[in-house]
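One protein chain is absent from this view; the other protein chains keep their places.
Chain nomenclature is as follows: A, B and C, assigned in order of appearance, with residue numbering initiated at 1 for each chain independently.
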Amino acid sequence: MAKAPSAHPHAPVAVASHHELSKEQLRALFRSMLLQRTVDNRGFQLNRQGKIPFAAGSEGHEAVQAATGMAFQRGKDLLYPYYRDVGLCMACGFPTIEVFYSLFARAKDNGGGRQFPSHLTKRAAGISSFSSIIAGHMTHAVGAAYALKYRNERDRVVICSFGEGSTSEGEWHEALNFAGLHRLPIVFVCENNKWAISTPQEKQMAVQDVAIKAAGYGMQGIIVDGFDPIAVYDAVTTARAQALDGGGPTLIEAKCYRFLSHTTDDDDRTYRSKAEVESHRKDDPVPRFEHWLLEHGVMSAGDVAAMKKDVLREVNECTDAAEAEPYPQASDLYTNVVEGAWEPWQ
Amino acid sequence: MAKAPSAHPHAPVAVASHHELSKEQLRALFRSMLLQRTVDNRGFQLNRQGKIPFAAGSEGHEAVQAATGMAFQRGKDLLYPYYRDVGLCMACGFPTIEVFYSLFARAKDNGGGRQFPSHLTKRAAGISSFSSIIAGHMTHAVGAAYALKYRNERDRVVICSFGEGSTSEGEWHEALNFAGLHRLPIVFVCENNKWAISTPQEKQMAVQDVAIKAAGYGMQGIIVDGFDPIAVYDAVTTARAQALDGGGPTLIEAKCYRFLSHTTDDDDRTYRSKAEVESHRKDDPVPRFEHWLLEHGVMSAGDVAAMKKDVLREVNECTDAAEAEPYPQASDLYTNVVEGAWEPWQ
Amino acid sequence: MAVTSATTVMNNVEAVRATLYEALKNDPRTLIMGEDVGPRGNVFLITKGFLDEFGPQRVLDTPLAEASIVGIAIGMAMEGLRPIAEIQFADFIYPAFNQIVGEAAKTRYRSNGDYTCPLVIRTPYGGGVRGSLSHSISIEALFYHVPGLKIVAPSTPADMKGLLNAAIDDPDPVLYLEHKKTYRLIKGEVPAGHYVVPIGKAAIRREGHQLTVVSYGLNAHQALEAANQLEADDGTKVEVIDLRSIRPMDKQTILESVRKTRKLLIIHEDNKFGGVGAEISALVAEEALFDLDAPIGRLCGPDVPAMGYALPLEEEFMISTERMKQRMREMVQF
Partner (left out) sequence: MAVTSATTVMNNVEAVRATLYEALKNDPRTLIMGEDVGPRGNVFLITKGFLDEFGPQRVLDTPLAEASIVGIAIGMAMEGLRPIAEIQFADFIYPAFNQIVGEAAKTRYRSNGDYTCPLVIRTPYGGGVRGSLSHSISIEALFYHVPGLKIVAPSTPADMKGLLNAAIDDPDPVLYLEHKKTYRLIKGEVPAGHYVVPIGKAAIRREGHQLTVVSYGLNAHQALEAANQLEADDGTKVEVIDLRSIRPMDKQTILESVRKTRKLLIIHEDNKFGGVGAEISALVAEEALFDLDAPIGRLCGPDVPAMGYALPLEEEFMISTERMKQRMREMVQF
């Protein structure tokens, strides 16, 4: 006779919380969030000014990204991010000025101005190169985690991030299946902002929570408030520790929201209501965390104002410095196809 | 703070059982199982005799296939099978003689002798054409189910089968995701025989049950004893009824075993123990069901003997008749590339 | 093309949009599926408003999964529907390769005609729009080797419509390529009503006897412009063929033209090595070699993975009308 599947050994559990964060760390988290938002806005602004043809923003993801970046151990961990992760990359050590090299497609961009803005890479910081092909990087992250395990580098993990839309791709499934099977040292962070361009989560999957999918891969699924940097830090740090302990991967779903249009090429008013956006805006993680810091006496209003000013100064300086840099040259089109010279050009 | 995913509305449940099967149906089930086994053995035998270069057997899958075929409603339902489903196809109405056209690659084969044996097709019987590319047919089945819903053909479902190894493919995931999302009239039947060529389930996925994956797609997962034809019939019939009711798809995992090598090209002694195979052999569904039929007075020993004889006669006749048929001609290579003539040949 | 009295001036986006609209209007078996084709109306607004008129069953926002977009469309097509699937950008068609090449193109063949796969896959391709490495590529040469798959790349609004109609009417899978730089750039008269431009027929855009130029997509317009300038400059007469269909390929039109002009230049934006120009050149080298008065020329995108985002990289990759003119002049003078 038919029966239901047996309960899974890795059924979802709530993670231990309340990692102690020092005041310094809390301030660093906030600065990271402010920086992300300021850089974001600058991108859209430059686009409106006609200075750059394209930018993508991540307003609403600041808490997830700042906190994940703080959990990331520089010099050890590897990051396999996606295109909405400029804040995460910066929080992991990617220099602000280089974000602007990418925005302006300058020769100094690590990718030589070849990719769209936001497609960052910096091997020296452990930040992987990824393409625009959604979910294409998922298996790379898993392969990198395999390499860490293979070489017995037991103090390192891979952090791999993606949107909820990306979970529909077959490669997403293949990556999680392999990672679960080999209990690899990897933390999957889904930045669930409820939209994939104009496609809401309800048209993307039949389930309410991405995290429920984890059970099918023999790993733990965790849902976390993606507007709460401390909760995200808790979740990622816990998952990281478990991965280091040989406990295998975790799928963290950080529920957040995409406040802006998909990119500067998009107009979200065509497919979602202002009311919906506003309803999430009241939980905006940046003012919310600011409020928390003030309330808990971590920062004074003066501290906050000074920090905002400093962030703006940094962003202004980077904007100007990057804009002054030259484009790559036409001849740069032909380099780095393979090592050495590729084929003779016509 | 982090929390576990909320319980899913489609959490697995046990299906209602004990569909009433008439004696006639029970006998038909058994004949179907006998036929499958006899055809299977004949394929391997013809290969050993050097008469055909290739055959694939499905010993151990008889109960799943006969019962699924009985749940299939001829003239209404659509079958999207895979290459180990010769018995299922026959149980759904595919003529035995045509199996032998395929085995011998004769011109009369519905696919013109183009594909490997066991890759059957018969549109007139609702049996889809599929390729050897594992899981390639999954999305086709889903598209067919969409077509039924689109045309509001409410008395028809799609039955789509596959092995447990196939669940690793990205396309498998994409198919289930879409089917769950649109609550399509489709029943997924996983014939979990524990092996994918030489790869055991433990190297294929981190979970013990394929059915657990259903929850990630918002559908019900059901585990059924794949050696028990009545249980399988129950499960498929129940799932079919649910699909017709608009309750969406079900993922049925029928646990069975592959008694033979993967195909005539394989030698399973190189990767699994005789003892393992023997341990499953004692539950062999064909003698087990024979025993049950005798015990429950559905058939007498004489009935069984007569039926076996009749099945053998059918298989012998089909073997001889098919062997006597001609191959396709060399010029048949050039037809049916597209409608009408394709391009001039060199 | 059928002669109809009423025509309207449209750009390429409008022509595709109008054709899709008529298809949905006229044939209940047709439906459109892809990422963001619903409320957003596709990223180029091609299907804007369709959802309201035809409903979510026929204007289907899919999950973000290209293999399933094509695979599900195949299943629909096998069961009697006429799906028109969209891949949002050609660069994202790779995950659907198995379904296109391994499944759609082989459905009729492997079943010896028992099943067919009347499916259209539309996708915008090509550069010159600051699309960077990942929203600029050409994909025709990745697919044109595949027997059983038809590929069209119309360049004018009238052909956009005529070939899209032909693709939708076709009983076999057709890959329909839209050069995104031409979307709003190229305008022209489009006949009213249903008509088809037959798949497999090239168009001679301009007659000439000193050189045959074969091109398609955006480059076909530039080649025509370059040839016009050449004639204005010094009376040089270049024949310009717009291929329109990449497979089946119109060998006859190409060979007849080359036999007349005795010189052939192929121009395409896609990388040169193994590109569509390779087969055109090989065809002529096989069937009209002794009619040639000059080596067969190919002016193509360079053999790098893609154009870069930075302006100088894109400009270096794209073929300017000036370069075309220069190369044409060289070949005429050869």
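By our rule, a contact is a pair of C-beta atoms (placed from the backbone, for glycine too) under 8 Å apart; a residue touches a chain by one contact, two chains touch by 3 or more.
Please read all numbers here as calculations on a predicted model, not as lab measurements.
Within the entire complex, contacts from the absent chain reach the displayed chains A, B, C. If you put the hidden chain back, the residue from C:T19, C:T47, C:T62 or C:N98 that touches it is C:N98. The missing chain, though absent from the display, is touched by one residue of C:T47, C:S68, C:T116 or C:N271; that residue is C:N271.
Residue-wise, the contact with the chain that is not shown comes from C:V284, picked out of C:V238, C:V284, C:I319 or C:V332. Checked against the hidden chain, the listed residues A:N41, A:Q73 or A:S131 yield one contact partner: A:S131. Listed residues C:P83, C:G148 or C:P312: the one in touch with the omitted chain is C:G148.
In the full complex, chain A contacts the hidden chain through residues 78, 80, 109-112, 114-115, 119, 121-123, 128-129, 131, 133, 136, 138-151, 170-171, 174-175, 177-178, 181, 335-339, 342-344. Although one chain is hidden here, its contacts on chain B can still be listed: residues 53-54, 105-107, 109, 112-117, 119, 131-134, 165-166, 168-171, 196-199, 203-205, 265-266, 270-271, 327-334, 337, 342-343, 345-346. Residues touching the missing chain, restricted to chain C, are 67, 91, 94-95, 97-98, 101-102, 105-106, 109-110, 133, 141-142, 144-148, 247, 249, 271, 273-279, 281-282, 284-287, 289-290, 292, 294-298, 303-306 (touch as defined at the top).
In the analysis below, only the chains that are shown with their structure count from here on.
Per-chain Cα centroids separate chain A from chain C by 37 Å. Remark: chain A and chain B have CA centroids separated by 43 Å (rounded to whole angstrom). Centre to centre, using the average C-alpha position, chain B and chain C are separated by 41 Å.
Within chain B, contacts with two or more other chains are made by residues 170-171, 174, 177, 181.
Of all residues in chain C, those that touch two or more other chains are 63, 65, 67-68, 95.
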